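One chain of protein is taken out of this complex; the other chains stay put.
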Amino acid sequence: MYVAVKGGERAIENAHAWLAEERRGDRDIAELSIAQIREQLKLAVDRVMAEGSLYDPDLAALAIKQARGDLIEAIFLIRAYRTTLPRFGASRPVSTGAMACDRRISATFKDLPGGQVLGPTFDYTHRLLDFKLAADGEVPEAPRAAKAQPAEMPHVTGFLNREGLIEEAPAEDTTPPDLTREPLEIPAGRALRLQALARADEGFTLGLAYSTQRGYARNHAFVGELRIGTVAVEMDIPELGFAIEIGELTLTECETVNQFKGSKTEPPQFTRGYGLVFGQSERKAISMALVDRALRWEELGEDFIGAPAQDAEFVLYHADNIQATGFLEHIKLPHYVDFQAELELVRKMRSEVTDANPAREAAE
Amino acid sequence: MNDYNFAYLDEQTKRMIRRAILKGLAIPGYQVPFASREMPMPYGWGTGGVQVSAAILTPGDTFKVIDQGADDTTNAVSIRKFFERTAGVATTEHTGEATVIQTRHRIPETPLTEDQILVFQVPIPEPLRFLEPRESETRKMHSLEEYGLMHVKLYEDISRHGHIATSYAYPVRVEGRYVMDPSPIPKFDNPKLDRSPAIQLFGAGREQRIYAIPPYTRVVSLDFEDHPFEASKADHPCDLCGAEDSYLDEVIIDDAGNRMFVCSDSDYCASRQAQGHRGRLSPEVA
């Protein structure tokens, strides 16, 4: 029998065994622990949690280890695991105003209540390879501020709001649809769009946001505020009749303040873009806010100029890296039935052309 | 795998998928949106078909999986193993013994019966997608039966090539209403869709759509009155079993580029050989 893939079952098993061996690498080198990944590759862990839509640093670290550092593969592992988890209920909305901030900066005001807090940032580091790290990664403890942070860090946009200079963002009680439980249907409201963006591929979101800055639906964004820190997660317990704190999350939140000339329905004022992601990822949060703002053209009465970042259908259908990578990689599966059909057709068409040509030449 | 429910999906999800299937059966050819779950295999690798199979399988079923017509291709093996593990159902390679057959790119040669369900894996469920990329627009075109554009494509084929140059995923009209993508089966298989006694279910996981053809439904391949649809295949008999009526794979057998043609339906070919049929290159030419 010539069919090439006979014995597929054994081939698959052997391939997986080889994969496991490759993952482990040189056995003379100490194996990575989950704790090491969780503590020392934290930003990778954060990305896997954000795009995997599951906040669990240990599981994310495990996924990264299993995926040999391929973050999209790790996100896939987390997503597939997440699907199987039962839902006990929904938490209360977290309050980012009460965030214990590690970092909080505003690009729109030099100083503000609560102050500018740089926090653990790559900003202003000189991107020079630190060869000391190759030998010894130990660092002295960083100095800490003596005075405690205020309990509430007011949002910058709140100050603008008091003057009526920025669009209202009234509190809303409606439960947003769950993207992972209902099919995505277009047109999608802002809550659903934000949900999709929060788990969207970082690179795709970054590229779209960048395109708005370069003129494809430019919306003149200022980072009104960027904050990173921990918030408490509270859940109403029906048996108790009140909410209790069930844990805490690290979040990155970005609010952009965007120029706006006003439209038929809206007076001239600043508008908002919003980004919120699990963990520490300001690149993703800022990108999300820019894309959110670009997608809002319709509700703000702006023109659709055909820019990719304005096109909700384009953005939402292509932002998910698990969908994208699956479909992209499926073209390596066997397609010889379709290919055979194409072969027959091309042969038939070619023979028609060669049959027809001598006749034409003779006629001339 | 005891941590997972029968056939992997939880019962709530299965109910949701069954509702989509029933709706699909009630409106033949209509694409029903469903909340596709993230499966432990990649999108584009049969997650739609796997979810449909998971929702309809019962412990008494006998399951068969084919990819490109064969039971032993890698992805078919992988999906069959998944259900052996998560559902513990009996599996078979014989079309006649199976109650549920999941397929990618083929319809078995052996005619199906009323006791069988055929589950297709679908990559792009929208037959109008490559003419109109917007989902919002194609849904409108379906609801308004605006199918002129589909025929423009066929018109262009004929004007350029003398005949319709679509060889697989050839669009069909179901029960005189919806234009449907039959998944990337070769057009040779299209006639098997028509008035089939079996239930035919189509699952597209990444695109979150399920659609269906109930038994004995009229399925017509699109064409022109003066350029009728033609099912075609390689003009050879099978080199292993001699079948003249089956769809063939072409296999290159040596460095000189010599080739042989063998049935793409591996079960069909093996059964014929077991019955003593022989082809040009059969191993034991006695």
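Note that the chains are named A and B in the order they appear, and that numbering of residues resets to 1 at the start of each chain.
The rule we apply is simple: a residue touches a chain if its C-beta (ideal position, glycine included) is under 8 Å from a C-beta of that chain, and two chains touch if they have at least 3 such contacts.
By our rule, contacts and distances are computed from a predicted model.
Per the UniProt record, the chain missing from the shown structure is "Putative phosphonates utilization ATP-binding protein PhnK", taken from the list "Putative phosphonates utilization ATP-binding protein PhnK", "Ring-1,2-phenylacetyl-CoA epoxidase subunit PaaA", "SoxY protein" or "Sarcosine oxidase subunit delta". Residue B:151 is the one among B:81, B:134 or B:151 that touches the chain missing from this view.
Among B:177, B:227, B:259 or B:278, only B:227 touches the chain that is left out of the view. Summarising the interface, subunit B meets the missing chain with residues 140, 143-144, 146-149, 151-152, 155-156, 158-160, 224-227.
Everything below uses one rule, namely that only the chains that are shown with their structure count from here on.
One finds 34 Å separating the Cα centroids of subunit A and subunit B.
Those residues of subunit A that touch subunit B in the complex are listed here as 1-9, 11-12, 76, 79-80, 82-84, 86, 180-187, 313, 317, 322-323, 325-330, 333-338, 340-345, 348-349, 352.
Considering their complex, residues 4, 8, 10, 33-40, 42-45, 47, 67-70, 72-78, 81, 104-106, 123, 134-136, 161-162, 165, 167-169, 184-188, 206, 208, 232-234, 240, 247-251, 253, 260, 262, 264, 266 of subunit B touch subunit A.
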